[in-house]
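Single-structure report; data block below.
What you see is the complex with one protein chain gone and the rest in place.
The block that comes next holds chain A.
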Amino acid sequence: MGMKIGLFVPCYIDAFYPGVGIATLELLERLGQDVTYPTEQTCCGQPMTNAGCVSDSAAAEALFVKLFSGFDAIVMPSGSCTHHVRSHFDAIEQTDAVRHVRANTYELVEFLHDVLKVRDFPWAEFPHTVGLHNSCSSLRALRTASMSELGEPAFSKPMTLLSGVKGIRFATPARPDECCGFGGTFSVTEEAVSARMGLDKVRDHFHAGAEYIVSADSSCMMHQQGCAERNRVDIRFIHIAEILNGARQ
């Protein structure tokens, strides 16, 4: 039997992309983990803190700790929420429970890659060309892949995992590390720049030959999909959990 895992499903995944939550749960169960989704969960507090309103995320953070401190590990299909819990959970008193939660929260890709060390997904087959989108939180905060800014040796945890899927092919966009422009509340307060960045991002993948954009972050993809649909860029979107769980399209 594996660890006792608390599953956190970010609000926008719960509301708009339930399939991503389901794939994450099923994948972890398939890998022998004991997974529980505490049903009282709401949000990690990131939107308020990123806007500068730190005290307003205290209630969300306290609830999060209350619901998740009893688990060995907390796993979530989101880089930015993971980054918030791990690095920015500062609105509440730093008790042992808070420290436990911060130290044991993982984004799904890093949990699979670093903790469970899974490399093969024999049940998965995805005979399509995909472009990988790393969210800026995953790329530059969680460091799940090498970044072009540093000139470091190339590595990519999501790519390593996806390489264990039969039939998958990769397209490389011209600017793989460029932010897609979602940025949380930035997407509405700086609507024009945000939407333009999103459009440039999906076009870059499209021109590179991608049929799908795959990412570990649904928030980026929610924004990108909105830009692609409005501008009729013919590209589809899928969360990495869905591919790794054996989604057929």
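Everything below uses one rule, namely that a contact is a pair of C-beta atoms (placed from the backbone, for glycine too) under 8 Å apart; a residue touches a chain by one contact, two chains touch by 3 or more; residues count from 1.
Simple rule for what comes next: contacts and distances are computed from a predicted model.
Name of the non-displayed chain as stated in its UniProt record, restricted to "Anti-sigma factor antagonist", "L-lactate dehydrogenase complex protein LldF", "NitT/TauT family transport system permease protein" or "ABC transporter ATP-binding protein": "L-lactate dehydrogenase complex protein LldF". Within the set A:164, A:209 or A:226, the residue that contacts the chain not displayed is A:226. In the complete assembly, the contact with the undisplayed chain comes from A:182, out of A:89, A:126, A:182 or A:206. One of A:57, A:82, A:105 or A:156 touches the chain omitted from the figure, and that residue is A:57. Where chain A meets the omitted chain, the residues involved are 4, 6, 9, 11-18, 20-22, 25, 36-43, 45, 47-48, 50-60, 62-63, 66-72, 136, 140-141, 147-151, 175, 177-179, 181-200, 222-223, 225-227, 229-230.
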